[in-house]
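Omission of a single protein chain aside, the complex is shown with its protein chains in their original locations.
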Amino acid sequence: MKGGPLLQMSTLGRRAVIRTARQPANVIFPLIFPMLLLAVNAGGLKAATSLPGFPTNSFLAFALAVPFVQGALLATINANVEFARDVQTGFLNRLALTPVRGIVLLLGQLGGLLTIALVQAGFYLAVGLAFGVRLASGVAGALVLIVLETVIVLGFAGLGSWAALRTGSTEAVQGLFPVFFVFLFLSSMNMPRNLIEADWFRWVATVNPVSYLIEAVRSLVIEGWNWEAIGLGFAAGGALAVVGFALAAHALIRRLERT
Amino acid sequence: MSDTIAVARAVSWRVLHKFFTDPTFLLPSIAFPLFFFTAFVGGLSGISKVPGFDFPAGYTAFQFVFVLLQSAAFAGVFTGFGIARDFESGFMRRLMLSAPNRSGILLGYTFSALVRWLTVAVIITVVAVLARMEVHGSGVDLVGLYTLALLLNVAGTLWATGVAMRLRTQQAAPVMQMPVFLILFFAPVYVPLDLLKGWIHGVASVNPVTALMEAGRGLISGQPELTLAAFAIALGLILGFSIWALRGLRSAEAAG
Partner (left out) sequence: MEPPRDNSIEAHELVREFKKGPRAVDGIDLRVEPGEIYGFLGPNGAGKSTTVHMLTTLLPPTAGTARVAGYDVVKEGPKVRKVIGAALQEAALDPYLTGREHLRLQMAMHGITGEERQRRSDELLMRVGLTEAADRKVKGYSGGMKRRLDLALALVHRPRILFLDEPTTGLDIQSRTALWVEVGRLAKEEGVTVFLTTQYLEEADVLADRVGIIDHGRIVAEGTPEQLKAEIACSTVEAVPADPDEHGAVAAVLERFGEPTTGFRPGSIAVQLASSNGDLAEIVRTLDAEGVRISHLQIHDPTLDDVFLAKTGRHLEGAGEQEGDQEADEVRESARA
């Protein structure tokens, strides 16, 4: 067969991107909402930079890491709501009746999501730069940031795909948004972990993998090359991706159930 | 008048029945404010150490006021979502056809939003008390605080109702939600107004919700300030959004 898995993957990815682009709310909201939250937090929490031990004078630089994680979450939710809709409407059955392999289906879906998420990440970086944030790690750091963002997206994408395939329900996938939101807020999103006063909150933020994702991006922005933070971020994202994809692959086998 | 009350009663019964019997409505309404309360108090309490942060009742009470006002406003927005849903399902047409006085429909939704919020407010208050929130205000001060929140709830409901009546689709949800979100967050959420710097200080200074928030915090800390102004603003918002909602109702009637 001409083309093969690569053609199938790229066509499926292309479909995912087109489908998002043709729904303005799915384009605008993930771009604007994280920036609004950033603006609000950067303005409202600027005073926090005068706390002893706060790592930077610019809360904007401190908080710029958050949209990268938040954007990855929003892109994942949107993409997997559509994936669940494919299950609901029988579109997945249509694809299942073709020679396409299950793993190719999953990777095609992922490719589309990754494209969207990286475009968003580019936007956040551009906005940050436009408002005076300078990456302490330089151009090389920006490249590492893109790779890290890829890993972060993969981490959430696996879990999102698992939910879509397991439930086949758009409502169930949308219901993940508050769950992810909770993980985002119960992290070192707004305050460095060592400056969190409440012991219980500091403990939750420490065991929350999202904290390490944020801290890895943040370190590239405000510190430069903090290899521990970067390594932990890659590890957390990688672990989420491995778990997520294992679950998604299992759910896909059961969902397709084809012989 | 009795027609209006009868319609209002029927509409609010239906909304509240759904709210109290369907966990998918009840739980998020309770969970979100509690979550914000926990996340802000737990994660940001260190900010009360910033020089100039002078709030005698402590950071828990400081954030409690924000969460109380936020839950009030959003209870109204969620009611607006329900109205939009009713339009899409065709149920609103049934209501419009059968209601002798359609203003009763507005009254019913407003009343149900109030009850929704009161339920949430009780739960948040209990949680805050269990979290050892300090309350320095008197009983009268506290009544004033909850009344302010109640007025904000009514204003939020009327705003969302006006949007829902005009757009008549669930796609209107962001239109209802975003402005309320922004107006709440472009206020002194994390620190008092005088600790805000830059553009956000300017925005917060002209934001009507700032007065409500500062007044609320004054009431809970036993140092009332801007209370009259806050009430005047709240009543002004209600007046303005009442006209907005009524005109929205007329627009929905005209659309058939």
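Quick notes
Chains: A and B, in written order; residue numbering restarts at 1 for each.
Going forward, contacts are C-beta pairs under 8 Å (C-beta built on N, C-alpha and C of every residue); 3 or more make two chains touch, one makes a residue touch a chain.
The structure displayed is predicted, hence computed values, not measured ones.
Among the chains on display, the ones the left-out chain touches in the entire complex are A.
Considering the complete assembly, chain A touches the hidden chain via residues 1-4, 7-8, 10-12, 15, 18-19, 22-23, 86-87, 89-91, 93-100, 166-168, 254-255, 257-259.
By definition in this document, only the chains that are shown with their structure count from here on.
Here chain B touches chain A in the complex through residues 28, 31-32, 35-36, 38-39, 41-47, 49-53, 171, 174, 182, 185-186, 188-191, 195-201, 203, going by the rule given at the top. Interface residues of chain A facing chain B in the complex, by the touch rule stated above, are 25, 29, 36-37, 39-41, 43-48, 50-51, 178, 182, 185-186, 189-191, 195-198, 200-201, 204-205.
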